[in-house]
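Reading through the structure tokens given below for one structure.
One chain of protein is taken out of this complex; the other chains stay put.
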Amino acid sequence: MSQDAPAPLRLHVPEPTGRPGQHTDFSYLHLSPAGAVRRPPIDTQPVDTSDLAFALIRVLDDDGNAVGPWVPELTPEQLRFGLRAMLKTRLFDARMLIAQRQKKLSFYMQCLGEEAIAVAHALALEPGDMNFPTYRQQGLLMAREVPLVELMCQLFSNERDPMKGRQLPVLYSYRKYDFFSISGNLATQMPQAVGWGMASAIKGDTKIASGWIGDGSTAEADFHTALTFAHVYRAPVIINVVNNQWAISTFEAIAGGEGTTFAARGIGAGIASLRVDGNDFLAVYAASRWAADRARSNLGPTLIEWVTYRAGAHSTSDDPTKYRPADDWEHFPLGDPVARLKQHLIKLGEWSEEQHAATQQALEAEIAAAQKEAESYGSLADGHVHSAASMFEDVYKDMPAHLLRQRQELGV
Amino acid sequence: MSQDAPAPLRLHVPEPTGRPGQHTDFSYLHLSPAGAVRRPPIDTQPVDTSDLAFALIRVLDDDGNAVGPWVPELTPEQLRFGLRAMLKTRLFDARMLIAQRQKKLSFYMQCLGEEAIAVAHALALEPGDMNFPTYRQQGLLMAREVPLVELMCQLFSNERDPMKGRQLPVLYSYRKYDFFSISGNLATQMPQAVGWGMASAIKGDTKIASGWIGDGSTAEADFHTALTFAHVYRAPVIINVVNNQWAISTFEAIAGGEGTTFAARGIGAGIASLRVDGNDFLAVYAASRWAADRARSNLGPTLIEWVTYRAGAHSTSDDPTKYRPADDWEHFPLGDPVARLKQHLIKLGEWSEEQHAATQQALEAEIAAAQKEAESYGSLADGHVHSAASMFEDVYKDMPAHLLRQRQELGV
Amino acid sequence: MATMTMIQALRSAMDVMLERDDNVVIYGEDVGYFGGVFRCTEGLQQKYGSSRVFDAPISESGIVGTAVGMGAYGLRPVVEIQFADYFYPATDQIVSEVARLRYRSAGEFIAPLTIRMPCGGGIYGGQTHSQSPEAFFTHVCGLRTVMPSNPYDAKGLLIAAIECDDPVIFLEPKRLYNGPFDGHHDRPVTPWSKHPLGEVPEGHYTAPLDSAAVYRPGTQLTVLTYGTMVFVAEAAALESGVDAEIIDLRSLWPLDLDTIVNSVKKTGRCAVVHEATRTGGFGAELVALVQEHCFYHLEAPIERVTGWDTPYPHAQEWAYFPGPRRVAEGFKRAMERK
Partner (left out) sequence: MATMTMIQALRSAMDVMLERDDNVVIYGEDVGYFGGVFRCTEGLQQKYGSSRVFDAPISESGIVGTAVGMGAYGLRPVVEIQFADYFYPATDQIVSEVARLRYRSAGEFIAPLTIRMPCGGGIYGGQTHSQSPEAFFTHVCGLRTVMPSNPYDAKGLLIAAIECDDPVIFLEPKRLYNGPFDGHHDRPVTPWSKHPLGEVPEGHYTAPLDSAAVYRPGTQLTVLTYGTMVFVAEAAALESGVDAEIIDLRSLWPLDLDTIVNSVKKTGRCAVVHEATRTGGFGAELVALVQEHCFYHLEAPIERVTGWDTPYPHAQEWAYFPGPRRVAEGFKRAMERK
């Protein structure tokens, strides 16, 4: 072709490196070795965190040792507490998946493989700091020891569902555990988290906010909006991007992960940014603490990309073998967060296979007992749900005349 | 205060460095000397343009010499054509401002001080490449020699207004001059530009798109959306951010300019990004050409931040002396784009004060003649506008029954 | 003729149009490799390649916004919003751009888009998988809003929408994807293969974008409805014994007013049935038009049977959903008063 007639353009459509029947090439993740990434002081300038947004902060090495500048100060008790909360999250999820298959729940979403992120983050926050979660941060609640029966009543949509049957299972709201009402619309919680942080700053309070979003959802406009407002007003907020590589059937490159990182979105927006091994309990705690200290010291927001893998299906409506290799998680290079913390604790001499098995058993019993109690309060399937009359409440503070008329029309 | 009780948080609200009665400290612009910034090959990786997003590409030095790696290949004819188009833009604006004060137009928006950007950019594009402009790129039309009478008929909202009186003055649409219909809603044109580029790639065409947005409007969600889609599909598009420091009364720091640059938004999003002296005709042409070549070679999008200054009021409804120093532009360190190109041409021996004065006079006469003709077709003030019946057209391709009924109801 | 589910009929419409017209492209969240969460586009990427059928970022404004640009270029994008409940981020693009582009550019640029969205309830989807937002669109001049109630219409209307130079909001009552659900959630649903409107030609055909269908002729009461409610209204007519003339609007706006007015003048009574929230719903416009054009023929107030003015609850789904019992009561009220 001559110089005058350029070659025809082509549309580039990113693809994952593995589809069903293939092996994923995970080198696209660009990992750093444990301990290799520097730890700047919390008052670093956002623009100077550029390298940290492209590297990967890791603490636990392959042998279960904690290495490098990000090793956090955590007691064995704290580590055991974290391990237990992760395990509880995982067992709870497994149990609820079974219950869903038994049609006791209409729907469920697990967080298999991502437990370290929410649990360790929760431990790095102070009571009163507010989380604005998605549907995959049940670990925040487990770390705060929310009564399981209450959670299950929400999941069963029964008469004791604190959300009065109005929300799909898993869309919890727990003000007293610093857990904002989960929305079914993606990304809306992000500017809300920033606004909450701004409010805290306006009032001269000391509380910070933490907002959560998935890799896929960063494409939504409200993610950008949150970055802009957080930067402009230097809001005391942590912006957590959980990059579990998938958004339903869609690979993270379709959200814009190719050739860059989600952490890097923060740099241009003037926000300090870190990319962190999300399956490394110690790294999650350390990075969360760094960001929380920064926010609480009036130094502004931090964006953290947590690199992890959605080991399970998107939800009980999804079948991931249709779009990715069935054994993908086994080959995910960052491993299993529960196994890694367990290995570390054993290495420290603070845990054993026996203790682990016993804890698992105790948790299973606790969960089974809770389920039994929750089921005794009914479920969507058996119709023991909040009354039809309650459906008309809470639309407004006081029920206006037109809703009274409609309630009468329904005859309830 | 003890270690346990952190200091109260405060809300940070950015302020410009100068308010009425003060002198703006323009050091916040972080300028680079002319010729100092490197010029990578067009197939550079986006992430490797990071330095270019924080520096400032300049070609013309203070003495009017073209220096450094970005000096473009432009003939004296092309330079004179550019100077003339800039001058025409400026004189046209000045004339229309007077006409607006005389109530011949309902409204007007000038681009004083920003003429180089649109004019030089237009010269760097090929016919058929599509611009998705805002209300401050009339230079694109001047560089394409759109008949002034037609433009004025739109501005006067008269019987020959090609937009049939439906749009505010300046919201032109000129398909045949590669100029997409301007929207009154900010930022919506950006994903549209990306979509146009994607369409060109889908069809194996060789045309590229160029989208335009102001610094203030980058805070709108659609800016982020455009970056995401442009990056993901490697769309052949140029994303132009015209940073003229102000958005009505709002300083660029409120849009997120503090401690970072608008160009830097591209890096994290995986887009090659440049920050360029927008008052330097040669730099604008060179950077536009680089981005256009890149896009046309299937190498994907480029984001360019054009650093300039909105020398005039936001619109005829605005009085900038209420919120910024009245003499700000005189101190703006990047000067006046018309004066700078003129100085360069004179330095080259290709232009003179006399030629300049003669050109200015000729242009003024041309504009005055056009105005006389346009006024002969009427204006909003004298009621010579498109008919009320035409108001019901083009809502749909064919007029549906309900609009026919409404037209009858109006009795037209 | 083959029988098809509504999903198959929609897929067939897209297949036909991808085949016939190079300018047709399809994208949206999960619609590419996987074929969409409702599997509507399954197999189309394999057949037409990933520059004709592809996955999009989770950005409804980006999906619609880029489609406007593609339309301006000359393509005919058919985009999917995964659930109608998620169109809100695209509101500015839809209202300010898609709907007004032809007008504001005096016809220089058009937006010949088809925006598909599954809508409606009855699937235990809660607040954000059950909404019926049609009234947001019917209030916006420049848009066409369409909702089929069966596979035959679904395919014919979708082809017509793709071929239409005006932008079309194409609402798909997801509760009807597999069969004509009549609101009796405790009974099994007849599959489309057993329903006459499940018979769908393989090739190209269109259904008109501006005409209603008399789904069930009747003499006593005119019922204006669309989508899932067509079948609920049918059940209610049978169960109430009211000889209702059920009009399936199909095109909500522009509206086939003649068919409506002729029917109401005949029956003298009218009920409007929709799933959406009552206040400001599309039913209000229907009532306003009927009272304007048939005032002197009306023997009783026009009844509205609709979703309540609350968000769509999860556990109280069947108390919210206007099922056959509530619709039948509405019919009786419309008959009793005189």
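Every chain is named by a letter (A, B and C) in the order it is written, and numbering of its residues begins at 1.
Basically, a contact is a pair of C-beta atoms (placed from the backbone, for glycine too) under 8 Å apart; a residue touches a chain by one contact, two chains touch by 3 or more.
Nothing here was measured: the structure is a model prediction, and the numbers come from that model.
> Which displayed chains does the hidden chain touch?
Its contacts among the visible chains are A, B, C.
> Among C:T66, C:Q82 or C:T310, which one touches the chain that has been omitted from the display?
C:T310
> Which listed residue, A:T24, A:Q138, A:S157 or A:Q192, touches the chain dropped from view?
The one listed residue touching the chain not shown is A:Q192.
> In the whole complex, not just what's shown, which of A:T225, A:S288 or A:Q371 touches the removed chain?
Residue touching the absent chain, from the options given: A:T225.
> Among B:L29, B:L97, B:L186 or B:A263, choose the residue that contacts the chain missing from this document, as touch is defined above.
Selected residue, touching the omitted chain: B:L186.
> Spell out the interface residues on chain B facing the chain that's missing from view.
Contacting residues on chain B, toward the hidden partner: 10-11, 13, 15, 19, 106-107, 157, 161, 164-168, 171, 183-186, 216-217, 219-222, 247-250, 254-256, 317, 322-323, 380, 385-388, 390-392, 395, 402-403, 406, 410, 412.
> By the contact definition given up top, give the residues of chain C that touch the hidden chain.
85, 88-89, 91-92, 95-96, 100, 103-104, 127-128, 135-136, 138-139, 141-142, 253, 277, 279-285, 287-288, 291-292, 295, 298, 300-302, 304, 309-311, 337
> List the residues of chain A that touch the chain left out of this view.
So the residues of chain A touching the missing chain come out as 130, 132, 162-164, 166-167, 171, 173-175, 180-181, 183-185, 188, 190-203, 209, 221-222, 225-226, 228-229, 232, 394-397, 400-402.
One rule holds for everything that comes next: only the chains that are shown with their structure count from here on.
> Using mean Cα positions as chain centres, tell me which chain lies farthest from chain A.
Here the answer is chain B, farthest from chain A.
> Averaged over CA atoms, how far is the centre of chain A from the centre of chain B? Could you give it in whole Å?
41
> Which whole number of Å gives the spacing of the CA centres of chain A and chain C?
36
> Any chance you could list the residues of chain A touching two or more other chains?
10-11, 13, 219, 221-222, 254-256 - these are the residues of chain A that touch more than one other chain.
> List, in ascending order, every residue of chain C touching at least 2 other chains.
51, 56-57, 59, 61-62, 89
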